Every structure is written in structure tokens, then in C-alpha cells.
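Of the protein chains in this complex, all but one are displayed in their positions.
Then we have subunit A:
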Amino acid sequence: MASNTLYSPRDPALKKRDDFEDILEERRSSSDLRYALRCYVPVVYKGIAPCKPGVLKTAVLQSDRLRHVVAEMSKETGESADVIREEASGILEEMAHRLRLGTVRFFAYSLSKAFKALFQRVRVNEDGIQRLQQSIQEHPVVLLPSHRSYMDFLIMSYILYTYDLSLPVIAAGMDFLGMKIVGEMLRMSGAFFIRRSFGGDKLYWAVFSEYVKTMLRNGYAPIEFFLEGTRSRTCKSLTPKLGLLNIVMEPFFKGEVFDVSLVPISISYERVLEEALYARELLGVPKPKESTSGLLKARKILSEDYGSIHVYFGHPVSLRSLAQGRINRSQYNLLPRHIPRRPSQETQAFVNETAYRLVRLQEENMVLRPWVLVAALLLQNPDGVDMERLVEQTSWLRGLAVSFGAFLDWPDYVSASKAVASSLALHTGLVRTEGGRAQLAMEPKEPGSPEEDLFDRAASVLSCASYRNQILHVFLRPALLGMAMQMAEASRKDDIYSCFSFLRDVFSNEFILCPGGTVQDFDEACYMLTKCAAVHVQKQEVVATEKGQRILSFLTSLFQPFLKGYQVGPAPFLELVDYPRELTCYEALSSDVQKNALAALLRMKVVRKLKV
């Protein structure tokens, strides 16, 4: 292993983060109606006048790119160009947003009411808002929030409206259009709708990408989409999807804009609205279809307390700086720019790497509540743990997490016992505290069939795991190193590295591990474990220290469920593995783990897909 990169890890604990302000505070003390009707004059990109949706549509339909594709398709299919153009116009009609201030005001009013009922606080880093405001004026902006809940984009637009920033246009799944009225209202508040899959449809792709690019090039409004593509049911970040990122980068590659600011945004929920639904979905209950009546039924959640939301606007990342030395833009010189072509391999690699980088930036700025630590510890002790011990362990874990750079929302004046107690109080549905012991609530309230019991138990483990998952990114690299050290059964650095590399490869569908970053991740892991004196890294060897045993064993058992899940999960597909009759690891039942494990096996060519 040659670590000849110039990468020098920075101490993650020294990361500086901004302070938060609660935006609901003002809402609780002044009129929502006046707020919704106030004068709204956002700053805009280079003083450009926002474009009417109709003008935008015409611009897209008359673009060189679309004209080219239409002409080509007409030649291929023999269909007349007018018919195809008509079709393109139809696609655009279905897709395009119709942002209207009136609807925005309606949402501003009703969301104010809803948020106040649901959440204690909606906290935003105002420094981030300031930076965003600056960026919007200088370059086209792409907003990239994390995706944990349907609330995400409502929250985003709400915040931008509150701070008098241009409202974003948001890429949303077509499923929302299934909701009567609501879908159209979302459209009028800036959402545009794209089909979930349109692989081979050239015309659709052309209309869609040209639509996004036209908005970006002219800088009419920030463009918002979710890198992860869909809501993460597990609260772990998902492997980023590259389609839209490719599209928003292209205008820069082709010199049509000077730069594009990519703004990673981390939205963390103390309790996700869809918490219970997600666990059921992971166990195979299909996702309820988006419908207006479903939404109305879901209004009972308004009576529950979902704690606070933290929204952290990260530093805008300049695409130009990222691409410096990576992308040779003159590769686009020899082809008219409106003719679509596949991005080169170096471009694809760059987009992929950037996507990972942005998701990691989202992860880094996710605010973690003390409960996340408690959940991690409880899951490691399925038989329950003494309160006293739990407090001690939580306090220890807090120190470790902070030194690894976790963004903990745990002020110094709150003692560990207080933090643990209030965490347990908010999540009574998941934890049982009896006789000075805390335990996951595994026993079904009313006994049913064995299958139902199993289902309930698994559901509560998965719910709890979704909290633990929020902190995994902090421990991921050191834990992989810990596991590798266990696996290698020797202290030679090369052996450990190859085990590390193997594990990393196995888990790269599960966690955010950028392809090609093995050396850097290994260095980072070594650095972090050396810093907390858990290991001793020499030139040729990596040795665990006396003190490090506790840390290493915590780390390995933290990721044990995944290791188990990968052994067990795809068992039905693998005859070689003995399927354990006695199932102890509920997390292996998660469809997410199974899906990822299968994908990993496919990728590593352990199994092969056969069409049946």
C-alpha cells in the first residue's frame, strides 16, 4: 500500500460550526397572517428579473438542444417534427413548475401553523443564510438538502421565504402529482415533477435536462434537488444519484456559466415524522401511495411532539474550484454545445466523486441529539442496561464522538444523566425503563401470533437503529479499521490495509464511501484512532493499545449488525450459507440491508443475476 497522497487529515474535533437561531420563536409571538402577506423582495442573481414560467417554457421548447433532438428523432422515426414537438410540449407541461407568490403565501401561513404544532423549534444557522444570500447574487445556486422526510422541501422553501431569499425550484417525484390539488399546489410553490425512470426516453431526457439547464444558466432561481434521490428510510445517507448533478454541472463545463455554487444542506430531525412508517416499510410493508386523503388522515400526527429540527446551510462549494485541474473544459470545444453527448470517463468520475463529497458534507453538518448516542448503546445491550452504567457509557461515548468530529447538540451545562433522562422521555415508545434499567421496548403490548411478535420486535429495533444510524458516519472509518484489525489477526499494516480495503468495498453500497478513496480513508481512520490513543501506527504495523480495547470493541460491535446482516441477509440467495434457525439479529430483516448486501455481492461478482 502506498500512501503517497499529500492528504493530511485535519483534526475533526476542531471543525468550526455556526450557531443556530430558532425561526419559530418569532412566529409564536407575531401574526402568521401578516408574515404570510409581508413584502417579499428576494435578492436575485446579478439583478436579473425572475422569468415568468411561460417564457421559460418557450425558451426551452425553442432551445437549440431540443430542436436538435426533435429533428433527429423525426429522422429516426419518420414521425413529423411537429408531432414530436407537440409531445415535448406535453412533457414540459407535465413537468414545469408554476411558481406563484399567492400559493407561496398560503403555504407560509399554513406551514407556520403546522410547524408550531409539530415542532418545538426550527433552528437555522443564520451565517449559512448570509453566505447563501451572497452566493445567490454571484452565481447560479444549487441547493442540495439531505432527504429524510417529506417535510424537507417544505422546510427549505419556508426558510428561504422567511429570510427573503429567492424561492427554489424543486425537483420532485411524479408520485406527488397523484395527490389531487396538493400536487398542483406544490407545483405553484415551485416544484417541478420528473418521472422516476425514463432511461431510454431521449425526448424526455432532452426536455428535462434543457429545462433544468435553462433555469440554471439564466439564474432565475436556485435549483433544489435531493442528491440521495429518495428519502432515506434508515436515516443513513444514501448513495448519491448522479443524473441531476450531471445536468447542473454541464453549463459550467461548457462555459455557459462562470461557476455554479453547490450548497450542501443538512436537515436533522429529532424525530422523523415518518418514523413508524419507515420501520414497517423496511420490513416489507409497501409504502402508502401519496394521496390527498392519506395526507388528511395523517393529520393526527399534528398532536404529537416531534422535538426540534436543525437546518444547517453548509459553505457553498464552488464547482469551478472543484473542477480545477480535474476537468479539461476544452474537451467541449469541438462539438456544438447543443448536441448531447455522453460525459467522458473523467467527467463521470469527477461527478461521482463530487456527489460523494457533497453527501459527506451533508453528513458532517447533521446535528446529533444525545438520544442518538443512547440508542447506539441500547442496541448493543439488547438485554437492557443499568441506568447508571448507561449514563457513564453515554458520557464516555460523547467524548469519543466529539473527538471524531460529531456535531452534537449537547451543551456543556447539561449533565449526562439529564441528557439521558430527557432522551428516554422523548422516545418512550421505543424504550422501557424499569427498576433502574433501560431496555429496548421489545415485548409486544398485546401478544399476537409469533410472526406478528417478531414483526413488532423487529420494527422497534429498526426504529431505534434509525437513530443510531445517524451517527455511524462519524465512526465509520475508524470502525472499518477496527474490524480490519480483527480480521487480519496480525498487526502488519499491509494486511490490515487489504482487509480494510475489502471491508470498505463490501460496505460501499451501505455507507458513503467514495470509490477510489481507500488510501485517504485508511489514513483518516489511522489518524483518528491514533489521536484517541486507541492504536499505535508505526511504519509497518498497526497495534491496538491497552486503552484502545474499549474503543475498538465499541466500534466493532456498533457495526456488528451490518456484518451479521451481510452474512445472513442474502442467505436465501446463497445456498452455501447456513441459514440460522435462531434469528438474533433483527436488523438483518431490513430490506435495506438485504438490498445493499445483494447489490454488493452482485458488484463483487459473487453472485450473478439471472432472468427468470
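Going forward, a residue touches a chain if its C-beta (ideal position, glycine included) is under 8 Å from a C-beta of that chain, and two chains touch if they have at least 3 such contacts; residues count from 1.
Simple rule for what comes next: contacts and distances are computed from a predicted model.
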Hidden subunit of the complex - UniProt protein name among "Large ribosomal subunit protein uL23m", "Alkylglycerone-phosphate synthase", "Glycosylphosphatidylinositol transamidase" or "Myotubularin related protein 6": "Alkylglycerone-phosphate synthase"
Absent-chain contact - pick from A:Arg28, A:Arg329 or A:Lys418: A:Arg329
Selected from A:Glu256, A:Glu290, A:Asp505 or A:Glu541 as touching the chain missing from the view: A:Glu256
Omitted-chain contact residue, chosen from A:Arg17, A:Arg195 or A:Arg337: A:Arg337
Contact set of subunit A toward the excluded chain (per top definition): 255-256, 258, 328-330, 332-333, 336-337
